[in-house]
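My structure is below; once you've seen it, I'll send some questions.
Missing here is one protein chain; the remaining ones are kept as they sit in the complex.
First chain written, first letter: the chains are A, B and C, and each begins at residue 1.
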């Protein structure tokens, strides 16, 4: 059954909920799920509302135009999505394939509401996996000197295939600001540490050296500043002096898989709103 | 600033949110917090909405009567609360006083929005603590033979002091069905296990014997069936073969304190709705 | 490099460590890892000691006989293992294949020190997965009436293939006491609840109905009593009233995979000692 999902953020003001819910009610909308949040510090109102389109009086094509009046009245940042528009997602991967495998298995089990038209890598290692799951595989090797040129090719194919969401499943290359700007709040990364601790490369080694008693993983949207984008999900696991570097890696990889998949799922279900470089999660 | 809190549960139907939010909007209500939940399995709608009374057109004394029309239309279970009516809470305790101490310290720090007119115990151990915190202390020893009679005295003093919430901070006596019925969904217990595992007495000993690798604590409303009421909050902590029974107890007591205080706080802030022997938490 | 692993449990007495460590030292043994534990309640001593065989004066074939004198003196339960004897493991699975897939991927990544000569199932669903990973697949459908007969066939093939460890990766059939007795402390099960809560079938449904705020998974050795064997590993994850039954299942499956794989790894590395229906973990 086709549904609409409306995401709103705006300055908090009297009457927002009344206006939005009346809009749905008077048009015979059947609310399936609704969640709201008020950030009292910044006086900002956030809302996610999901309703069935069956029986809704306004045709799907006209909903956005109809809602615009309310949106303008309250100065809303807003977007509307339809469950019939299945998101198209691309996975980028390098040599470590545990997150890729995990995403593909969950995809096959139906955990992600999306199609997966491509896997892109700077290495060939993941090619047989892509083949096994029948996903087209593109290999774009990168070195410093050709980075911008290769990124242009990547952008071209991503746009041609109408990719809306990019998942970096332990992709080791850092994108240029230009690439990032093409996909604002649409590139989901997994960083193998509890950010903001251990930014950059080799976080497990950094954690091992520092002698932490807990390690973590962080999934966040990619912004121009390295490992500093809005955090979607994090989790941690206990380690001890008995754990060698390779044990940290093994324990951490279990976290990475779970944390990344939760973030991807929240994103695909339109449950993430970015605000002030933070996320509001309607979970 | 005085606020109203409205708690609703009813069969899900179109228009509930619109009607409720219009009621607030047309009467100039300023929503501070709102949360809702739809249980799709039972088609039940839940809502908690909190608004400022300053500027609200309906006088506080008339709000309930005004809202009744909407409530009746949707066949709601509902209650309305005002932040100016500070809840009155009693703590029951026996010999273990760690939870009592923890509650009193949090109370003093202002974590609980309530007054605390009495501590009741079947032992004298907690008397000096009560004195230290200037809380009236009542000692009601109980044996099987006098239980109902003593409970009658307890009910009398609780009613006389208009106690709305009872917290069992490791109180070892089991209340009669009659007592429980006097305070439906208002008696909060802490059970020192991860319910429904290890119901009844000596849960740490049971856990030690079973050789579990994790122990827990559960805070729940007391119902007539032992340790079977609606669960408000739970938490767990890892243990190992190196932990003796006394280590389980020590680790567990830390859990008990945190779990019980979270449950009490949620309850006092009117963030708990009981439904089907489960809880909806508007946290 | 070939190593020996010695596992000991016995009544605690003066001189055990001295005798054992002298045995290794005088024979030029290079200890790689050693761990011990004293259960003061039952006065029992536990030890796991791992040393390099290179340079050890006693030939591998004679070590057990040489050590027997010390073992007898202290009335030890003991076993000795050599890293050159790679354990042989079988996986049993039914229709849910997430744990199977997880085990196979970890096996391929080298996380498990074993060979995997067979997957056995009472259904055909997992056959293509077994094929994909090049593991021989045996389908033994079972109904109540033919259970003992089918189990006999299973035992035959397990013995023929010298299987030492059996992993039940969400295998739904309950083994007869006879089968269990053939593999004492060698059948590892994953139960999808925080045991001893929700024993038996449909634990997620039981958890959903009870309204718990945390769910768990438990890996344990199979004994004749259902879900009551020695617990090897457990873990938990937070759920809320917003989680439907299918969300509990999805969250729980992530736990199942991690908990089962940790237990299998500990077992294969000879880090588990069973005692009084509990486990000592030398991790």
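Here is the rule we use: a residue touches a chain if its C-beta (ideal position, glycine included) is under 8 Å from a C-beta of that chain, and two chains touch if they have at least 3 such contacts.
Since this is a predicted model, take the numbers as computed values, not measurements.
Summary of contacts with the chain left out: across C:124, C:153, C:181 or C:238, the touching residue is C:238.
Of the options C:30, C:111 or C:176, the residue whose C-beta touches the omitted chain is C:30. Of the candidate positions A:50, A:233, A:256 or A:269, contact with the hidden chain is made by A:233. Along chain B, the points of touch with the absent chain fall at residues 98, 101, 105, 109, 111, 132, 242, 250, 254, 258, 283.
Even with one chain removed from view, chain C keeps its contact list with that chain: residues 14-15, 17-19, 21-22, 24-26, 28-36, 38, 40, 238. One chain of the complex is left out; on chain A, the residues touching it are 37, 39-41, 194-198, 210-214, 216, 230-236, 240-242, 244-245, 276-281.
In the analysis below, only the chains that are shown with their structure count from here on.
Copies chain B and chain C of the same sequence differ in orientation by 180 degrees, per CA superposition (steps of 5).
Highest C-beta contact pair count among chain pairs: B-C.
One inter-chain figure worth recording: chain B and chain C are separated by 42 Å, centre to centre, where each centre is the mean of the chain's CA atoms. Counting only residues that touch two or more partner chains, chain B has 40.
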